[in-house]
Each structure stands twice: as C-alpha cells, then as structure tokens.
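The complex appears here minus one protein chain, its other protein chains still in place.
Going in written order, the chains are labelled A and B, and every chain counts its residues from 1.
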C-alpha cells in the first residue's frame, strides 16, 4: 500500500495527522528503525532513537509532531501527537498475524454433552471441554486446551494451546490467555497439625477474570479458598506470574514477568508491578502505585501514586539514597577511624 | 443441613466441641466472615477478625474456646480448640468440589500395551501412558496428561491436566499434582569444553515423590543426574517452584511459590521456605528452619528451628537490626560530619 493510504487510515483513528513528503511511496513492511530497509515504514517515539533519523534506510517514518524533520532523499514522514500509538495502529491494521483455527470444532476435540459452545466459536484439536461449560461467541481455543466442568468463557476470547481452566472458573469477554497458563489450581492452604503433618484446606472458591484481561504464558492464578480471586477489567499479566488465592487485582494494573502475589493481596487500579516483585500476603496497595523490579513488599502501601523499590520496598527516593549511602560505607568507616585517631591524639595532649 | 448436624460431625473428628445457641438453624453455605450472609456458617480463627463478630450477617460461627461469645440475635456458635482446623473439616465434608472424570479410561487416551492401569483408576481424554507404566487404584489422571515409559503412580493420586511425568519417575500414594507441572525433566548439567561450548551431562537418575505430597501448578522437579531427587512424605510445594537435580526435601517441608532449589540442595523436615527464596546448590538445611520470602541462601544452616531472612540470609533478628541500621545511615553520615567539624574546631583552638 502507499504511504498516503496509511496516513488516510491513521486520520480515521487519530486526530491531527500530517503527511510530509511523497505519499505515493510504496510501503512493503513495518520495521524497527535499527533494521529498517528501503520500502519499510518505521517510527521514532523515543528521543533516544532520534540518532537513527539520518542514517536509517527506511522509506518513511512516523514521528512526533514536535520533532523537526524535513522530507529529503525521497524519505517521507507522518507526524502525529503520539508516534508510538500511531505505529501500533499501523501494525495492527497492516501486519495481522494469521489467525489460527477459526474453523469450528475440530473432530478430535472432546466436548461434554452438557457443555454449550457457541456455533461461531472454534475449538482446536485435542481440546477438552467439561460438563456444563459455556464457550461464547467468536472465542478461539487453540489445540490441547482443557476446560474443566462448569467453567465459562465469554465472547471473543483467544486461548492459546495447553492452557488449563479449572472447574467453575469465570472468564469474561475478549480475554487473551497464552500457552501453558493455569487458571484455578488450588490455593496453597494447609493447616499444620500437632504431629507435624499438614491437613489440606479445601479450595472451593473460583477465579473471576473480567473483560479485556491478557495473561501471559505459564502464569498461575489460584482459585479462592472461599469466594473469588478477582482479576479486574483491563489487567495485563506477563509470563510466569503467580497470583495466590483470594487476591484482588484492580483494573488496568500491569504485572511484569515472574512477579508473585501471596494469598489475599489486594492491588489497586493502574498499578505497575515490576518483574520478580514479591508480595507478602494480606497486603493492600492503593491506586497507581509502582513497584520497581525485584521489590519485596512487606507491608501495605495506601498512598496513591507512590513509586517504591527495594526489599523491603521503600519510596524510590529513599531507596536510592540508602543505596548511595551504602555504597559510601567504605569511606565512612575510614572517616570514623581517622576521627578516633585524631581524638586519641587530642586526648593525649 | 442444620448446625446441630455440623456440630455432631465435628464431634466425630475433634474432641471438646461445644454448641452455643440454636442447633436447628439451617446452614446453606460456608463463607468467609467478611462476605458471609444469612444462612452462612463462618469462622474466626485469627484475633484480627474478631472485629467482624458483631457486624457479620452469618447465622453461625466456629470460634476458639477462648473467645467470649454469647448467642444473640439468632446467631449461634460452635466452640472448639482450633477453629481453623474445625472449619477445614466442615469445608471438606459439606463443600466437596465435583470430582472430575471418575469414569474409567477415556476412549481417546493412548495407553501402551505393556502399561498396567488399575481398573478403578481414571484416565482422562487425550492422556498418554507409556510402556511399562503402572497407575494405581483410584488414581485420577485429568485430560492431556502425559506419563512417559516406565513411570509409576501409586494409589489415590490426583493428577490435573497437562502434567508431564517423565520416564522412570516414581510417584507414591495420595499425591496431588496440579496442572502444567513437570516431574523429571533433565537436570541442568553441562560440562564446559575448551572451545567454550558445553557438553551435556546425561541425566539418567529419577525423581521419587513419596506419599501425601502436593505439588502446585507449573512446578518443575528435575530428575537426578545419577540416583534420585527425593521429595519426602507430606511435602507441600506451591506453584512455579524449581527443584534442581539430586535435591532432597525432608518430610512435611513447605515451599512457597516461585522458590528455587539449585542442584543437590538438602532441606530438613518441617522447614518453611518463603516465596521467591533461592538456594545456591549443595547446601544443607536442618529441620524446622524457616526462610522469609526472597531470602538468598548462600550457605548451609545446620541449627534446627532457626528463622532467617535477607539476601544473603541472616538470622531474623540480625537481619531486622541490619535493615534498621541501614535505614539510619543518613543520620550516621550527618553525625560523623558534625564530629569532624567539631574536632577540627577543637584542634584549631
């Protein structure tokens, strides 16, 4: 397609789109600026990448309104307020991945007689759908996914291969779940007995995953002991994350890979949880709180909008100060030694 | 059922159960005290929840013997020594989850001719059971689970979907394994070669999982290089835990989510390993040792009953003291600065 056609499409979804240069340029591919070649459309969203502006071989670039550029050497530009979002729209529109298995129920899938699968849904090879399950409109289950008795999956969901949804789980609409993820395994609850053994606490609650949630690969979201583990609308969870029983994750909160929430952690809305962060159980976190990677969260943080880091986690400025001072300990020990010597010499006088 | 029936059941499993109030109350559900409604039975096991005693709408509560309560407003009580364990018994008895697929061998399961599956065992859809495997009495394998050649699974086990048991593994009785867990992948062993490449060390040992062990979802227990990786009786392991080759986990030890044991770690009995704890390899830990979340264990801890935390892990009191002092570094630097100024001024005099 031509650059003019791309600019025209962006005008339908964004306001204030400006095309600078030759709109008739033919675009063959979308590429990162470091690797873009003749015929490619690329973008600059981060000032760190402005250095590539002159050297890139890309035929066209999406750039921020504020970046002073001029069409030259046959290179053209699309200027927008948010170059990254514009680029995402282009990617979405012009580089769709092949949808897999939008072709109804595969003959090798095993579906219980009492299950209800919408005629527009697709169930891949070797899937298993238990009794009384409900699979909504246009939802796609990739091969080898297992949905146990009584689970419900809404409309427009994409469930990748080898996902397991335990019995009774409740999944909303437009939820994406990547391969190997397990929703609804038993919470980790055992009552210690006088003889040193543990008695299992039955885990009879469920997991509720609201609309527009995306879960990465090999994630674990445990069912509640009683009641519900809740993942609110718009939450995004990366690979290998652990969410314990009875947790509550507020809407639009983002959790990076390998983070872990112990049981009954309650996160607010629009929080950002870094990779490998760990939460002690039964904590509460306010809205828009950010934890840097590997933070260890040992108490509730009820102040909205805070940024914390470290283990135990401290407000960022305090943590950075503490790290800096720890780095200067060598000199502090030296200074104290000098003081001691000088004081001793003073006293001797 | 009625509250009197529940109390009567508890008397069959616990000593010293006392019913206070109207035993004819009809109980419809078991619920957490924060969310309990009319007709619900709930419990208070932790003094933190005593505040709900007056406000809960629950019709009846299980409470500790020591809690002074009086039946009023039609609310009744069951008093016991350990309210939590009593509650677990009630949950277990009156709120069983629907057992899945207790119906023999599904026709889509593939079972090697030389495998022995007990007639009372259930093998779910699309399971694969390799040559010479043995599956014991009453064991249930959920759909899409794979058991490779020569593996043995005892009696009364529950294996959830998409579990993989490698060849030759040995699983005891009443073992529960949640979805996506892998028992017996190769240990991580590679011999460095002069040209910078690595030569794989064949991993020909096995994993032995004794009776009454429970493994969470997406756990990895690696096979031994030679000999056995051993998980002793009654061990409970949470989701996403890594147990390296040739580890030994003593009986009734509990390992929280995302913890990792490097190869040849040896843990005692009744240890408690917090979430995201990491062990350097070839360490030994005594019985009843506890490591707080995110601890980094870099040496053996042979003193029974210790509580450690931090990275590197220190005895709790020492670690807390160190954290507190680190938090006061700002003031210490300030004090040293003052001392230096005062000393300089003294010397000038």
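To be clear about the criterion, a contact is a pair of C-beta atoms (placed from the backbone, for glycine too) under 8 Å apart; a residue touches a chain by one contact, two chains touch by 3 or more.
In this text the structure is predicted, and so the values were computed from the model without any measurement.
A.B. asks: Please pick, from B:135, B:220, B:256 or B:286, the residue that touches the omitted chain in the full complex.
C.D. replies: Checking the options B:135, B:220, B:256 or B:286, the one contacting the hidden chain is B:220.
A.B. asks: Hey, which of B:150, B:234 or B:274 is the one touching the hidden chain?
C.D. replies: With B:150, B:234 or B:274 as choices, the missing chain is touched by B:150.
A.B. asks: Have a look at A:39, A:192 or A:275 and name the one touching the chain we're not showing.
C.D. replies: Answer from the full complex: A:275 touches the omitted chain.
A.B. asks: Decide which residue listed in B:185, B:272 or B:316 touches the omitted chain of the complex.
C.D. replies: In the complete complex, the chain left out is touched by residue B:185.
A.B. asks: Using the touch definition up top, pick the residue from B:42, B:170, B:251 or B:276 that touches the left-out chain.
C.D. replies: The single option touching the absent chain is B:276.
A.B. asks: Mind pulling the chain A residues that touch the left-out chain?
C.D. replies: That gives, for chain A, the contact residues 30-32, 35, 82, 84-85, 88, 91-92, 95-98, 100, 106, 108, 124-126, 142-144, 160-162, 176, 178-180, 212, 214, 216-218, 234, 236, 238-240, 252, 254, 256-258, 269-270, 275-276, 293-294, 311, 323, 326-327, 329-330, 332-333, 336, 339-340, 343, 346-347.
A.B. asks: List every residue of chain B that touches the chain not included in the displayed model.
C.D. replies: Those residues of chain B that touch the unshown chain are 108, 110, 126, 128, 130, 144, 146, 148-150, 162, 164, 166-168, 180-182, 185-186, 188, 190-191, 193, 196-202, 204, 218, 220, 222, 225-227, 240, 242, 244, 258, 260, 262, 276, 278, 280, 294, 296, 298, 311-312, 321-322, 325-326, 328-329, 332, 335-336, 339, 342-343, 346.
Here, only the chains that are shown with their structure count from here on.
A.B. asks: Can you work out the whole-Å distance between the CA centroids of chain A and chain B?
C.D. replies: Distance between chain centres: 26 Å.
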